[in-house]
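A protein chain is absent from this complex, but the other protein chains hold their places.
Chain lettering (A and B) follows the sequence in which the chains are written, and residue indices restart at 1 in each chain.
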Amino acid sequence: MSREMLINLSMLAVLILTGVIAHLAGQGFVVTLATKAAIFALAGMGLNLCLGYGGLISFGHAAFFGIGGYVCGILALHAANAMPLVAGWSGSNQMLLIWPLAMLGAGLIAVPIGALSLRTSGVYFIMVTLAFAQMVYYFAISWPQYGGDDGMSFYTRNQFPGINTLKPFGFFLICAGVLVVVTAVIALITRSRFGLVLGAARQNRIRVEAAGIRPFPVLLTAFVLSAMITGLAGALYADLNRFVSPTMLSWHMSGEIMVFVILGGVGRLCGPVAGAGLYVLMEHLLGGITDYWQILLGLVLLTVVMLAPGGLIGILSGRARHG
Amino acid sequence: MLLAEQILNGLQYGMMLFLMAAGLTLVFGVMGLINLAHGALYMLGAFACAFVAGMSGSYLMGLAASLALAAGIGALVEITVLRRLYARDHLDQVLATFALILVFSEGCRWVFGNFPLYLTLPPWASGAVTLPGGLQYPLFRLLIILVGTLVALALYLLITRTRLGTRIRAGEADREMTAALGIDIAKLYTLVFALGAGLAGLAGALVGTIQSVQVGMGEPVLILAFVVIVIGGIGSVKGALAGALLVGMTDTLGKAFLPGLLAGFMPQASANTMGAGLASMLIYILMALVLVIRPQGLFGAKA
Partner (left out) sequence: MADPGTDPAAGPVLEIRNLVKRFGALAATDDVSLTLLPGEIHALIGPNGAGKSTLIRQITGEVRPDSGAVFFAGTGITGLGPAARSRLGLARSFQVSQLLPDYTVLQNVLLAVAGASGGAFHFLRNPLKDPRLLPQTLTHIEHSGLSGREAIQVAFLSHGERRRLEIAMALALRPRAFLLDEPMAGMGAEGAKDLTRLLSDLRHQAPVLLVEHDMDAVFALADRISVLVYGRIIATGTVAEIRANPEVRHSYLGGDA
């Protein structure tokens, strides 16, 4: 096993152990922090698939995070009030049903956004994804039925068979479990033939064409998969807070998801776990010092860009960033 | 009459977007840098204007302060941080300038607090004028249109007629050649960045009199400026002007008339909701159309 794989696995282990030990020590608040880190890590894993492996710098992943959240919120709201949603069906409070629908919602929106954005590349791609995410954001704001600007609360967490989701540790286990499964799936995909071609498309699209493969469907698939994973994270985040609002869709959220990826290390399997963990830790520690902790976050980010572009895992594994 | 007024509103909005987009597109065209912190410079300009105008009682002093502060901070940031990023990939540029947004926005919140500031117009710029045809229109909005036109003209002259402009075009064409010609490229870059930053600051100060001045005001405008650039073609000031006017008009006219148009097909209440939602998406649909038909933008060079 390579040193980098070992580091990847230990990142996951540290996150899970943090939650378990905090639970045993009766620190419910720390369990919730670990839950938040796991959800953010999942959102970052999604983005990392297209950004890190495919080289598609999407600054619009908040759109998918938020859509996942809204799907969860809308289904829960309708279920709680027995309000019909479509064809007499009034939503659901079952996570096992909500998750695939959240992923489907995010994926369906990602198809046109990805197809249009992929007509461009480089810096255009960044601007176009940012703009389309902003469109989704404004749409949510001007759509009064589900809270508009104020967002909407749903008062109880959705359910998962056999686990009391309202207990912080129960919900933590669910989120950590999803994270582990998704990590395994991404590890599989990126090592597969698809992953080989995706990485090749990041490095040189002309070469991929000369090898007889059109890069566009490969990149679009990666973009949509990436959006679906981030959408799943959004559904969990909505359940964590029992609240969704346009903030989840904002450009700031897109920036934060990107920060999870880059802090940990772009294109590294568990980079987003390290990055999200670091982010939640900083938010908690620095936020305890000053309300303006994001100034410090900004300075940390600048330092990372200037001095350690490989992120945390890059430092630990002693290898510069690939890509 | 209503239409004429909305067209003027669209023109004013477009000119404001042009002030933002011109700086962004120049910086990208010459240095190859994508600068997310451009919106933060806009915000700083608005705060500087509100603060200085409030202290001194002179709006013109406020405007001068906004230009000077934004250009100064722009130059400072270029020298300390951004010039190290020109050769880096776009991802590093995005992250570093995102970090700068955090620093500037939170810094501003720290100094000025969460409450918005308001700029009052000086008597000579307030009130309405009667235009030919009897339309009453706010003088200040006309002034913004005028300033935008003057800046567009000045930029055109600067780029085509002056030595600095020649240098800018040379920098655009070939960085190494410019360096070989003995033009001090570092100084040129700082100057171009400060110019773009100053224009953003000016835009912020002008808009601060129409809207409230608050933290976070810059980024929505930044994203609109991106839409403008994608439509106009990156690196082209002409494209920025065309794109800005197109976006300004589309957005203003869409918001003004779309609900009314929809009311022809559906009940008034749902026409209002639908219309507002659709109008807010209109410029992005416009951008999508441009991407389908001409992905390099209206005035962009073919990649």
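Going forward, contacts are C-beta pairs under 8 Å (C-beta built on N, C-alpha and C of every residue); 3 or more make two chains touch, one makes a residue touch a chain.
The structure presented is a predicted model; accordingly, all values stated were derived computationally and were not measured.
Seen in the complete assembly, the chain not on display touches A. Here the missing chain is touched by one residue of A:81, A:164, A:204 or A:290, and it is A:204.
In the complete complex, the hidden chain is touched by one of A:218, A:235, A:248 or A:316, namely A:218. Screening A:111, A:166, A:188 or A:285 against the full complex identifies A:188 as the residue touching the chain left out.
Within the complete assembly, A:196 is the residue of A:13, A:196 or A:299 that touches the hidden chain.
By the touch rule set out above, chain A reaches the unshown chain at residues 188-189, 191-194, 196-200, 203-204, 206-214, 217-218, 221, 322-323.
Just so it is clear, only the chains that are shown with their structure count from here on.
Taking each chain's centre as the average of its CA atoms, chain A and chain B sit 31 Å apart. Remark: chain B residues 28, 34, 81, 84-85, 88, 90-92, 94-96, 98-103, 105-107, 109-110, 219-220, 223, 226-227, 229-230, 234, 273, 276-277, 280-281, 284, 287-288, 291-292, 295, 303 touch chain A in the complex.
The touching residues of chain A, counted against chain B in their complex, run 51, 57, 59, 116-117, 119-124, 126-128, 130-132, 134-135, 138-139, 141-144, 251-252, 255, 258-259, 262, 266, 292-295, 297-299, 301-302, 304-306, 309.
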